[in-house]
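The complex appears here minus one protein chain, its other protein chains still in place.
After this line comes subunit A, so read on.
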Amino acid sequence: MDPYRSGSSSSCAGKAPDQIDGLLAAAGYRVRSSELRNVAQRLERLETVMVNAPSEISHLADEVVLHNPSDLASWVDSLLSELNQPVPVPDLSDLTYAQPLDPTVNTGAWMEHHAAEQHREIPQVLTAVEEDSCIQLVHVLMTCAGSVQRGEFSLARALIDEMQGLLTRVNNRCGIGKVAGYFIDALSRRLFSPQGSGLIGSAYENEILYHHFYEASPYLKFAHFTANQAILEAFDGHDCVHVIDFNLMQGLQWPALIQALALRPGGPPLLRLTGIGPPSSDGRDSLREIGLRLAELAHSVNVQFAFRGVAASRLEDVKPWMLQVGPKEAVAINFIMQLHRLLVSDPTRGSPIEAVLGWIRNLNPKVMTVVEQEANHNQPEFLDRFTEALHYYSTTFDSLETCSTQPDKALAEIYIQREICNIVCCEGLARVERHEPLAKWQSRLRGAGFKPLHLGSNAFKQASMLLTLFSAEGYCVEEDGGCLTLGWHSRPLIAASAWQAIPEPNPPLGLVDPYNNVV
């Protein structure tokens, strides 16, 4: 759960030298025991340099981009080297936050940073009866989930009835009542319509919900912003670039990138965008429509642009030949809340994640951006998933309370409700919301031959500024070992990371399909 507490250290003297110093780890810093003296020397050197240039130090702090402060050794080194050569990188701070698909957006100077008004909510006092019912409600929810796990379905159904009763005594327009309501609803679906697969909407409905969730909260904006920052940095110096987006949705992420590339010193590259999405059932070709609108925007800012849509109902159906990656292109792969879908496992063939990561690696992307829900919703035991989801989505709903625009808020809640339903009601292939925490993704991606690209202090600072301008107080951005998280109060809810493929020594000659069969 907490990367700083990974059990890689012991407290005994005389342990192996490549072990991490346990006491520094408890303070949030990873330093190998064998490197302690080395790091101490470098710190001393840094101090000497600082002593010789005292007036420049804080000015420097504004310009230097720092990465992953937990890795003390490299952090000190990067400071030492930066004190000789500052490296300017174009970033998104020259733009106002782009409205989606509006080619007339003003790309002028960044707005003045105004301190956010503190919104003091008038505390709503619960009556004693309501308080009692709230607590009882959660007790019963947990008992019900436990009985579901044990297969005691008649008990579970009885408990659902009891909870419906309790709900009437609780104000379910806000707070615990609302969240509990959704979880009770999900449990009932699981019990009363077991052959159903949760809440499925059409692709069109999903797009609408997604758009309102985008507007109602900063989570998706943060995801897009952070990913774009990493992509922009990775594309630095390349003239032909190709972005592959594994869930185009309405292409909300891309106007900002197109505009940032347009403003790049030295001029924009040739940009190709391949957008992947589910096939539209109602005769519309939504992928193509979105591609056209993005092309218009690119045209208006003089960025050479080409779009290709790839319709696939499952991510593992996407094959590398469909993407037509050119040999000289710099490739960026973008997974916003998508990668976990590849963890869905089929009893006969396992999960496609390794095969897909394998062919992605063979494309040798300059950057792969991964943004995921920071939660452990893929545990084998139902009750564990249920409990974790209760915590996670309560926090999410809590944060949504700050949204005051309708219908954004209501539709955002339905968007979240779908996720909850999927986690609680579905199993097997239908359960696609298989969220895993950052630490797990990190080891999985390392194992698949990727190395982390650390998101820097400039991305952090800009994300924080964005939050202050556009969101209510309570949201916080944190740096976590080279990755950035966005959370509500101190609970991280979304984690963003960037990766680069480590080139394989002997790349295979042919292309492979998601199940490792040579095509």
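Keep in mind that, in the parts below, contacts are C-beta pairs under 8 Å (C-beta built on N, C-alpha and C of every residue); 3 or more make two chains touch, one makes a residue touch a chain; residues count from 1.
Rule of thumb we're sticking to: contacts and distances are computed from a predicted model.
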The complex's invisible chain, by UniProt name, from "Cornichon family member 1", "Auxin-responsive protein", "Centromere protein N" or "Alpha/beta-Hydrolases superfamily protein": "Alpha/beta-Hydrolases superfamily protein"
Options A:Met142, A:Ala448 or A:Leu469, residue touching the unrepresented chain: A:Met142
Absent-chain interface as seen on subunit A, which is shown: 1-2, 4-7, 9-13, 21-24, 26-29, 31, 36-37, 39-41, 43-48, 50, 55, 57-58, 60-62, 66, 69-70, 72, 76, 118, 120-121, 123-126, 131, 134-135, 137-139, 142, 146, 174-176, 179, 376, 379, 383-384, 387, 390-391, 394, 398, 457, 460-461, 464-465, 473-474, 477-479, 487, 489-492
